[in-house]
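Complex shown without one protein chain; remaining protein chains in place.
Let's turn to subunit A:
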């Protein structure tokens, strides 16, 4: 604890905010914008010290989020200066929505795969092995599912006109059910 205090002793607000945002990015599984190399030039942290700070803030942000107030911050990270407390509070207030969204996604993932994207291609069949000229449109539909934090389980469908209509009516029915249930 004292070591962390020592490390943060003469760090400017801006650098602290950068560190905090990179921690939150890590929590949200986003692409990290700041790395150790960004901090190396403006602080005297070593790589290990940087890692310690990173993990420390990651755990404490989780706790602070339960009740974002200066008192809670001081309780979690005692010894922060008032400026730094304000920084942490700002960061937490701003990024609260992101973290909430992440938690929501995680709890959705419990109930099964989630549709991330869908992609389609329209194909025109000119002939088949049975008939020399068929001339029928075919829709190639790809559903990209997101399951257990793993991206990229694909479900591919090849539908002709009737099958596509069937699928659409089924989906519309489902949407209506969801709407009535919401009301």
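Convention: a contact is a pair of C-beta atoms (placed from the backbone, for glycine too) under 8 Å apart; a residue touches a chain by one contact, two chains touch by 3 or more; residues count from 1.
Heads up, the rule we're going with is that contacts and distances are computed from a predicted model.
Asker: Just to verify: the chain that's not displayed, which of "Coiled-coil domain-containing protein 22 homolog", "Ras-related protein Rab-30", "Ubiquinone biosynthesis O-methyltransferase, mitochondrial" or "Serine/threonine-protein kinase SSN3" does UniProt list as its protein name?
Answerer: For the chain not displayed, UniProt's protein name is "Coiled-coil domain-containing protein 22 homolog".
Asker: Can you tell me which of A:42, A:93 or A:170 touches the chain that was removed from the display?
Answerer: Final answer for the missing-chain contact: A:93.
Asker: Which of A:51, A:142, A:158 or A:172 touches the chain that is not shown?
Answerer: A:142
Asker: Across the whole complex, list the residues on subunit A that are touched by the chain not included here.
Answerer: On the subunit A side, contact with the omitted chain comes from 14, 17-18, 21, 30-31, 33, 90-91, 93-95, 98, 101, 116-119, 124, 126, 131-133, 135, 142, 144, 151-152, 154.
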